[in-house]
Each structure stands twice: as C-alpha cells, then as structure tokens.
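Since the structure comes first, as structure tokens, the remarks are kept for the end.
With one protein chain removed, the remaining protein chains of the complex are shown where they sit.
For chain A:
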Amino acid sequence: MTALAPIRLSSRVRKNQGVLVVAVLLVILLIFGAFISDRFRTTSNILNIFEQSTGLALVSLGQTLAILTGGIDLSVGSMISLLSTLTSGLIAGKVSMVPPVAIGILLLGLLIGICNGLLIIWLRVHPLIVTLGMSAVLQGIVLLYSLGPAGSVPPSFNFLAYGKVLGLPIGAVFILVLFLLVALFLRYARLGRYIYAVGDDEVGARLMGLPRARVMLTVYGFSGFCCGLAAIYLTSRFSVGQPYTGLNYTLASITPVVVGGTLLSGGKGGVFGTLLGVYLISLLNNVLNFMDVSMHYQLIAQGLIVIAAVSVYVEKKKRV
C-alpha cells in the first residue's frame, strides 16, 4: 500500500491547515464572547454549548465521510425527521418499548443509508441527485405517517439529552469518543484509507482495484446510522419527534464540514476539523444570542461563513 502514502501526507497538511484556521477563530470568538457578557463566561453556558452541538456533531460526522469520498448526503434532514417521528411514535410513552425501538431506529437509519449507497453504485448517478431524491421520498413517507408531532417518550428518556457523566453532558462525551474512533478508523483502518483514495482520485482508485462499492456502502450506511443516533438524541431533547425536526440539518451538516477544511471535491480533510467546525457554529450562534442579534442575521452570518470558508479552501478538481 505504499502508493497511498503521498495521498495521506498531502491530506494531513491540508487537514492541519483547516484545523488551524478554525481553532484560531474559536479562540477569537471565545475572547469576544467573554467581553460581551458575564453570563457567557459561566460553566453552565459553556456546557450548554456542548450540549446543543451534539445533534449537529452526529449528523456532520456522517456527512464528513460522505464528502471525503467526493459525494454528499442530502437525505440527512428528511432521514432525521422520519426517524425521530418514528422514535416517539413507536415508543408511545412506554418504557418497555425504548430498547427495541432505539435499536430498530439505528438499523433503519443504517438500511436507508445502504439504500443510498446501492443506488449510487447501481444507477451511477451522482450522490447529490440520489440523496436529493431519497430526501424527497423520505419526507413524503414521514408526512404520510404523521402530519404533526407523533406519540411521546417516557420522562426518563430525556436522560440522553440532559444527563451528565462526571459533570459533563452525556452527549458531548459520547461525541468525543465517537469522533476519536472514526478518526482512528480513517487513519489506520485499510477501509478508512480507501475512503480518502476514492475521494482523491476515483479513476485511479478504480484502476488500483480498490473496492469502491464497499467504500460507498460503508460511508452512506454510516451516515444513515449517524442520522439514527441524531434522531434519537433530538427526540430525547425535544421529548417528541415531528415531521420537520430535521429540516435544517441537511444544510447545517455541510457547513461545519467545509468550515473544518474538508473539500467538497473529496479526498482531503478529516473529522477533527468537522468537530471544531461544529463547535465554531454552536459558539457563534451562542455569542450572537448574547448580542441579541435576531435569527435573521444569524442566517446571514452562517451563509457568509460558508462563502468565506469555501473561498479560502480553493478546490482545484471536479465540481459538483
């Protein structure tokens, strides 16, 4: 596998550059926030930021892998809507239903993701189109199932969102462990390195006989699985799932990935940059809240950040 070495080296240089930019921005925002409000500096506010970022972090993790292969997963928003509505709808307030439904939701997420992967492989259509279509289909299905909030969850279910381990939000700890595992997988597992190879040079990867089908199934399956996790987390946080829970997550999940230095053309970047990107977005929204800036300007700020980020990391290769 010596042929893969140069790819990894260049990707590490790129990755570190992105991570550095975001880290500096994070520090600036932290200092800025501390000046703006006393309440910003409290431990509970900082923990609050971690807590709020969990859902976005989960979706963005799956999105990062999809984008690393040069693809994209636009079905995440509808998938979260469907899965979270099903979660509270099927649990229907019964404690005994929690374990089977949770497992079922994770499996369903995995299955939908694998469907995405299979369609991409079989139809040879760009992932953008496949997942866009899947997104519409899933949104239609969830609206057929329920037009509003469905079912309920037992009160103890909100432990996932608001519970603490060693004083830290349970979701935040889970996120750190999960990101670390995926980072190790990308760096040391053979399949993890294939993800970079396929994204960096698809034709080259095919000529080398790398298993593109396996890479695609893994990546989109994992993205679906992450949506399952996010759906369960969000249902726990809001106590109920509804057909538009995930509406904003499709676009929101792409922002931290590109801000964190992963190129949309694939092959360069990593999950560590994405995690910092997630914290940057959450911190930014938090600071803007303290500044009493309305939601409208938060939208503008997010859009401008995307434009700035993608203009900084210039993509030299194919365009979507």
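One rule holds for everything that comes next: a residue touches a chain if its C-beta (ideal position, glycine included) is under 8 Å from a C-beta of that chain, and two chains touch if they have at least 3 such contacts; residues count from 1.
FYI, contacts and distances are computed from a predicted model.
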Per UniProt, the name of the complex member that is left out, chosen from "Urease accessory protein UreF", "Phosphotransferase family protein", "MoaD/ThiS family protein" or "Autoinducer 2 import system permease protein LsrD": "Autoinducer 2 import system permease protein LsrD"
Which residue of A:Ile28, A:Ala213 or A:Ile300 touches the chain not shown here: A:Ile300
Among A:Leu119, A:Val182 or A:Val198, the residue in touch with the chain that has been omitted: A:Leu119
Among A:Leu107, A:Ile129 or A:Leu168, the residue in touch with the chain that has been omitted: A:Ile129
Hidden partner interface residues of chain A, rising order: 72, 119, 123-126, 128-130, 132-141, 143-144, 251, 254, 258, 264-265, 294-304, 306-307, 310-311, 314-316, 319-320
